[in-house]
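Notes follow the structure.
The chains shown are only part of the set, and none of them has been moved.
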Amino acid sequence: MSTVDSELRIGMVGYAFMGAAHSQAWRTVNRVYDLPVRARMARICGRDTPKVAEAADRLGWDSYTTDWRELVNADDIDVVDICTPGDSHAEIAIAALAAGKHVLCEKPLANSVGEAREMVAAAARAQATGIRSMCGFNYRRVPAVTMMRDLVAAGRLGTIRHVRAVYLQDWIVDPQFPLVWRLQKDRAGSGALGDIGAHIIDLTQFVSGQRITGVSAVTETFVKERPLPAGSAGLAATVDGTGDGPHATGQVTVDDAAVFLARLDGGALATYEASRFATGRKNALRVEINGSLGSLVFDLERLNELEFYDATRPGPEQGFSRILVTEGDHPYMSAWWPPGHIIGYEHSFTHEMRDFLAAVATGADPTPSFADALQVQLVLDAVERSAEHGSSWTGVEPALAPVAV
Amino acid sequence: MSTVDSELRIGMVGYAFMGAAHSQAWRTVNRVYDLPVRARMARICGRDTPKVAEAADRLGWDSYTTDWRELVNADDIDVVDICTPGDSHAEIAIAALAAGKHVLCEKPLANSVGEAREMVAAAARAQATGIRSMCGFNYRRVPAVTMMRDLVAAGRLGTIRHVRAVYLQDWIVDPQFPLVWRLQKDRAGSGALGDIGAHIIDLTQFVSGQRITGVSAVTETFVKERPLPAGSAGLAATVDGTGDGPHATGQVTVDDAAVFLARLDGGALATYEASRFATGRKNALRVEINGSLGSLVFDLERLNELEFYDATRPGPEQGFSRILVTEGDHPYMSAWWPPGHIIGYEHSFTHEMRDFLAAVATGADPTPSFADALQVQLVLDAVERSAEHGSSWTGVEPALAPVAV
């Protein structure tokens, strides 16, 4: 690597939870992986000057700006990394692609199918000129998840019969938790559904190699009014309470929880649940897949482990094996520590940046593409429509037909 | 107990899996519990003379008969215990009640709502003359399940937000597994839905104290044709294969798997899944309940354990506690072994018989009643109707209105 001069200059928009996670990954990726290109943390962008200046210094960016349009058009930026709430993804991404920047955009791709379709079209136009785009479903790069995908792709599960996926959190169980942007439809698009439900939709489709064709859904908002927020950090927040009077409150305009049944195009039955009201579950993304030859189980709270039931082993010895996915021959792990020395949440982003950099450097298209992310958006849309129509079976619209390139 | 002369003479119909389990419970119940009445294993009934004779000897019944009508009308029988497939429950139970016998009937109560309503009516008529009836949802008497119910009833979970329940088995994953009676609609009523789905419907309603008001469902039969069976034992079976030709086959007329969303009358969202195609899952009845103050998790494969998350504890110490439900002050456990010495599946039946005998002896109505079991049947019916109508939201019919006593 020391002989490589090539460098990709990153410009990142956003500096909150996702911005910090991406920064840690950009800072680390070339320190642990041998790559043909090196990421330079060139510029960070945010609307508030003191805050973005502080973030640049703390997170280690060379410079900062408060104008994302300046960033996406800057000559000294090669990649735009979008870590903002969903309502600004489309505008920033389309502008960056038009300006000839490679784009990495956080999930969910957009707040609506319409926006997502426009982004896919923009990505396709840019792709024709060698510009790359990718949506950041980082959990695909958890080594145990990648290994799940590999085992399924190798036919080790046989015909898949069942998928069951939950993503459970509990950070808004308290009705006094404030109305942060993630609880506002105009900013976040949807609630648990788009924020964490999108992850399990993408992950299960990625792992199974199958697409959801239809859904039956119910969504619910348990707490419909909440105090307005003062500040937030990560997923934590404080209430805006000055003076003696009652707190100002506002309407929660997104779902607190979404549950749905689905069919996959390979014949599997699936159940999905995304909730921020599952007391005691902090980040419980759990997926189980049952096939005719075996089963796989993953739990994000124990992300270094994968359970594999291989029904082709001798009968009396069959059981769910707890594989500690920390060996050098496990996906992404050769760069890290000796076996059994576990990695954490943030490493999924380092792996994502590794694959993104490698793709850009070699002229390949990274995945998941914007089109892949549109497909997730179409499932989210079908879920919302089913929920609005008495849970009736609702087909997922095809992604490709309406895409004008 | 040695000074008690009173005895209830049991007549049991059926001697297969359930018959063996009930026999073990009748044989044991008075050996471990002090009860005002003693069960006498008086007579067993089955259609095949050599088999029922052998069963009587092996299982320890005083006598046998091949005529259930003789049994239910016999003067020396006080209780009729019905362990047959669902298609004969209604006829036997109604006749037994009419003959003044207390009735314990295995679940599901019947193969149809119509039959179940007739049974409820018969039970109500009998109850007026002091005759007791009970449906055998034995998992209510797993100590950890009873403890769940007690914790919920004491308000320890606060407002219940989520119920998620699965009952997963894998004994028919092999497409060559034969077409046993449990796979035939005329005998079994339904497939995974009525056999194991009924258990999680009853268990979650029992524990939560709430009733399912509506559902959205999908059912599936993955393997639609199977070889005819030669013999079976428990859930195992062999294929009828004589000669060199291909096996005779028949149509599978029940569901292999059923998934559904539900709402409970206390406001909770719920998901349910019953499947016999979950490779590696042998008897995985798993229930999680999330409330505003805490959560509970139960797994029948580890039935001596209950996980309890108490959100009222100091924040940094909150976690799911694995309670080993084997202490003398846990439900039903004072009769068994020292702490940590676990019990098994069959003990749930011993507990069931204990409560049934105690109720009969003291003139109380045991639970779950036939009316409780009808309510489960109404949910099963709603599931089937929703599945037939594009998963559209389907209300659960009220149990009481149409019941003519």
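Read from first to last, the chains carry the letters A and B; within each, the first residue is number 1.
Criterion: contacts are C-beta pairs under 8 Å (C-beta built on N, C-alpha and C of every residue); 3 or more make two chains touch, one makes a residue touch a chain.
Just so it is clear, the structure is predicted and the values come from calculations on it, not from any experiment.
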Quiz item: All chains are the same sequence, and 2 are placed; what is the full number of copies?
Solution: 4
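FYI, only the chains that are shown with their structure count from here on.
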Exercise. Indicate the whole-number Å distance between the mean C-alpha point of chain A and the mean C-alpha point of chain B.
Key: 42
Quiz item: In their complex, what parts of chain A are in touch with chain B?
Solution: 161-162, 164, 166, 168, 170, 173, 216-218, 220, 222, 257, 259-261, 263, 267, 269, 271, 273, 275, 277-281, 290-295, 309, 311, 318-320, 390-393
